[in-house]
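First the structure, then my questions, so here it is.
Only one protein chain is missing from this complex, and each of the others stays in its spot.
What follows is subunit A.
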């Protein structure tokens, strides 16, 4: 019953936020990088259990794309990808936990939207995964399109963009539905599995992960429609440019490394004999790009050495080397037909 231990989070975070806001000095959060360095550990908010993004493995270690991104930031700051502690947050708790300072970085498959970026005191630093909302139905219903779902019961996770997209989609297509909102990913999947709902809706990558957790994964099928854009990425508190840039450039470093063919295996020889001036700058052989951010100049080397480039992380957690077997699709590099594009280190 992980429920019991996690429930107080929302209240605790809200109370913490209220306390900080009411009693704290009237300055904005700043210098997260200094705080993290002096603490010697990065505090990272991740999902409460979503295969491929963040879930504990059999040895109790967190793994997934979101988790690896946290490790990459820790590697950039400390040179050690293990100097990070993870906080499992439900969809409802996540933004409050970041606002109140419980975590330094939120890497929890969160969609970058205007209201979150502008009115919640957060700043999204980039997109680690381009996703779209999908729907999963039981095979025996014989449904082949989301347009045939008039009157269905739909399980959804509360406090997500998917909850709103769902209402918009059914209204736009002039259909009715009964929504059942659950607090946690696992419970909404259990609701779908036991027949409480006909449909489970979420980001389609997440559906692929949840499908594998069903009693019989073959009994469910993901419909082809993608009803929304869901750019998932890491978020930090608003008003701390320096920290936001550390996070943003961690992502760019991983993308640039993949583009240059630098991975965790060949990184040492690439650093010793860089093939291009670009590689030399990225790996700290030329210029002081790390110091400009408040990091050491081998920041990118530490990221790739400790965690890997973007492609490695993708394939290991959600791609062909993982049970989810997702295609790169939009998440391929820009020169490979995708949307992932690392800004140049120059």
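We take it that contacts are C-beta pairs under 8 Å (C-beta built on N, C-alpha and C of every residue); 3 or more make two chains touch, one makes a residue touch a chain; residues count from 1.
Definition applied: contacts and distances are computed from a predicted model.
The chain that is not shown carries the UniProt protein name "Putative glutamine ABC transporter permease protein GlnM", picked from "Spore germination protein KB", "Putative glutamine ABC transporter permease protein GlnM", "Molybdopterin oxidoreductase family protein" or "5'-nucleotidase". Considering A:38, A:59, A:194 or A:335, the position touching the chain not shown turns out to be A:194 (whole complex). Note that of A:41, A:85, A:181 or A:296, the residue touching the chain absent from this view is A:181.
Taking the complete complex into account, A:158 is the one of A:85, A:158, A:263 or A:296 that touches the chain left out. The chain not displayed touches subunit A at residues 1, 3-4, 7, 10-11, 13-15, 17-18, 20-24, 26-29, 91-92, 95-96, 99, 115-116, 118-121, 141, 149-153, 158-160, 163-164, 166-168, 171, 177-183, 187, 190-191, 194-196, 198, 237-239.
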